[in-house]
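The excerpt is restricted to a subset of chains, each kept in its original location.
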Amino acid sequence: MPHVITKFERANPNDVAALARFGSATIHEAQGRLGALSSRIKPIDRDMSLCGPAFTVESSPRDNLMLQLAIHYAQPGDVIVVSAGEYEEAGSFGDVLGNACVAKGIAGVVTDTGVRDTAELIRLGLPVFSLSVCIKGTVKETLGQLGGPIIVGGQEIRPGDVIRGDADGLVTVRREDAAEAARKSAARQEAEAEFIEAYKSGRTIIDVCNLEAVLKAKGLTTDL
Amino acid sequence: MPHVITKFERANPNDVAALARFGSATIHEAQGRLGALSSRIKPIDRDMSLCGPAFTVESSPRDNLMLQLAIHYAQPGDVIVVSAGEYEEAGSFGDVLGNACVAKGIAGVVTDTGVRDTAELIRLGLPVFSLSVCIKGTVKETLGQLGGPIIVGGQEIRPGDVIRGDADGLVTVRREDAAEAARKSAARQEAEAEFIEAYKSGRTIIDVCNLEAVLKAKGLTTDL
Amino acid sequence: MPHVITKFERANPNDVAALARFGSATIHEAQGRLGALSSRIKPIDRDMSLCGPAFTVESSPRDNLMLQLAIHYAQPGDVIVVSAGEYEEAGSFGDVLGNACVAKGIAGVVTDTGVRDTAELIRLGLPVFSLSVCIKGTVKETLGQLGGPIIVGGQEIRPGDVIRGDADGLVTVRREDAAEAARKSAARQEAEAEFIEAYKSGRTIIDVCNLEAVLKAKGLTTDL
């Protein structure tokens, strides 16, 4: 297998666009509580949000050679997703590479190690999700792989799968499930809107969620 | 003992209102350095602040059945306080339940597990303090208890005790100590204001804090 | 050795001023990837930034006696840097001492334990970097040392060395290396600006970083 695999199928752009309209928690629930990455990986600014096909990077801790190559080989709209050993004490990405990403049209960067130059990255408007913020430099020595399956935040992510992130965290959707996940997310969002309306109209949670029978079956007792 | 205990005494509303005027650190100091919850539980937005009698929830990790019931049984002005096993990788509360809380007049939510939909919760204006932010869904399966004593963040909290939170974290005050804690907090705040004035007027810390004798007794030596 | 050493050499003020113009990550890289403190110590507000000679404090966990003395003995422009055992569950510094610092002209505070009254500290405009935010009170009982070498965040810091912090974290520069570190930081910043311009003009990362030969030597293979 070559180090760099560029020829993989990406999720349908329409499905990606559809998924971008829903929050990561909604998508996670809609596809059956699957695909959530570890809550330790977070945006460097809570207004950041991204959605796109994953351009996957298998890299060594404290080494950003493959991340640099990823910027070269990724396509506009891709989200670069890096597996680098869950190492907090390294800053593998900063404003110089951030500018390279923006110039290339990259939709965002996700990594399980640290980043730096956060003020500049926020100004650049590039969505960046990381395990930590750390100023410590990295090297460019070890080959890894681009475009293979990786594990980040306890989830397998294949090249071309959708990755969606917002203030709450990240979720991945298999590229072949993207259309259905978007449909189910829309349905869930609609259902949630109805729940919210019900609460606003004064209905109680036991009533709205039909908990009465469930609670009776479970044997709930009260002092009322 | 029933699963749901609704009949417990709440701290006097005047005392709660009095305590709301002081920061959590001030109250903690004023009552003799007691009542501080673990610093790991923080507001999801640093402008959030809450103060109210605790409506206590004993729940299972990754299960929000009892939290839902708490919204049903709590009274306006209560703060729902949840003990759920200090599990970071679950989002047990989000915008749908957040709307239910606001509709009900709940004063805030404190939990030792995760929450999600943070952007919406911030917009809603509901103060939420949690161990983590996580998109992973929960189930509604296991009965626990409402209205009993719980331990959250290393502190025992009894139903009706006051819970006060701000950007720095959370403190609890026994309901029977609320009036005195408020009085002492006021005294402390006043004393601190005088300290601050003294510093602004140019007096030094050894002078203001009367450290001279203490330091001599301890045997402090200097190169001066 | 006395408990309080006030007579030590500070980095040249011109060098300190020069270093203040560069980010902590740039300085860390410019001096050969040295001097970065642990990424666990962060500003309490991401807009905070500091640069100054270190006034070092060796203190006990949960005891701020020596930190109080440091405010007395430090000089305007100093950054008070505290080694206190990497203990998260203590708030050793707050708004009263913060006002004392501002009155004294202290340039900032760095500590490997917790602080509190963060809202007031942010309003005060005093840069504060800490391991945690915690409301739990401290005592004033144990003598330590001011003005000696300390280890904070895994780095040795000597009195008078430069400490520079921004949103990304903290770096220290030996006082005798300050001038050269500033020169090298300027050179690095200039080089980075050129890299950024190259990316903006559409050049690729392999071209800009001259990676072609390196990658060939390493044996990179692609599917292209």
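As written, the chains take the letters A, B and C, and residue 1 is the first residue of each chain.
Simple rule for what comes next: a contact is a pair of C-beta atoms (placed from the backbone, for glycine too) under 8 Å apart; a residue touches a chain by one contact, two chains touch by 3 or more.
Keep in mind it's a predicted model, so treat the numbers as computed, not measured.
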item	value
Oligomeric state of the whole complex, in copies, if 3 are shown	6
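By definition in this document, only the chains that are shown with their structure count from here on.
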item	value
Homomeric contact chain A-chain B: same or different residue positions, threshold half	different
Superposition of chain B upon chain C: rotation angle, C-alpha, nearest 5 degrees	120
Centre distance in Å when chain A and chain B are each reduced to the mean of their C-alpha atoms	31
Shared-contact residues (touching 2 or more other chains) in chain B	none
Touching residues on chain B, where the partner in the complex is chain A	2-7, 68-69, 71-73, 88-89, 91, 94-97, 99-100, 103-104, 114, 116-119, 132-137, 140, 143, 147
Residues of chain A that touch chain B when the two form their complex	23-25, 28-29, 33, 36, 38-39, 42, 46, 166-171, 192, 195-196, 199-200, 202, 204-206, 208-209, 211, 214-215, 218-224
